[in-house]
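The complex is shown incomplete by one protein chain, all other protein chains being positioned as in the whole.
Here is chain A:
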Amino acid sequence: MHGLVNRSLQGFLQDTYGDEVWRDIARRSAPDLTGFEPMMEYEDALTHDVIAAACRALSKTQPDLLEDLGTYLVSHPNMSRVRRLMRYGGDDFRAFLHSLDDLPERARLILPDAPFPGLRLTDMGSGIYRLTCRGGMPGVEHVVMGIIRAMADDYGALVVLDWAETADGGPDSATIDIHMPADRFHEGRAFALTDGLAS
């Protein structure tokens, strides 16, 4: 597993629940684990052990934990860079949704070997968008769900997200329905393309 995934998971647990909780989860995952390096490669099994240990320690289901991770990735102040990268997708939430098709390719420009899932957006009409998520690490669709939810909030779009009961994407895929009534929005967070580049 790419270290970035493990490091994100570690950052999520540390920033949300504190160092003590992280250390406890790390100890229960592997005897000598203290932390992850984002630019290194780790065994897939270790990632799954950490997720399982975190679920036990926090009494959360794996889908809930992964969705919280997705929300953390784009909304926590420590992850402002990821949020900025996501906001490059477009000036409004609709444009952002359409940019998801390109997101894995864009991300691979920077990290060619990171395990991003394939994403495909279908406009179902009547303000409903269907996002199919395929591949990537197991459970990644829950992370995507958390990201979409947080980004809708970021753009100030009021949306309802549902798991779609469909096998359209085939096995190894999951489908999220995004209901976006056209006239419902509130003030989103400020964003400028160049906020982070000058530093």
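Methods note: contacts are C-beta pairs under 8 Å (C-beta built on N, C-alpha and C of every residue); 3 or more make two chains touch, one makes a residue touch a chain; residues count from 1.
Assume contacts and distances are computed from a predicted model.
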{"item": "Absent chain [UniProt protein name; select from \"RNA polymerase sigma factor\", \"Diguanylate cyclase\", \"ABC transporter permease\" or \"ATP synthase subunit a\"]", "value": "\"Diguanylate cyclase\""}
{"item": "Contacting the left-out chain in the complete assembly, out of A:D19, A:E37 or A:D123", "value": "A:E37"}
{"item": "Absent-chain interface as seen on chain A, which is shown", "value": "37-40, 81, 84-85, 88-91, 95, 106-107, 109-111, 192-194, 196-198"}
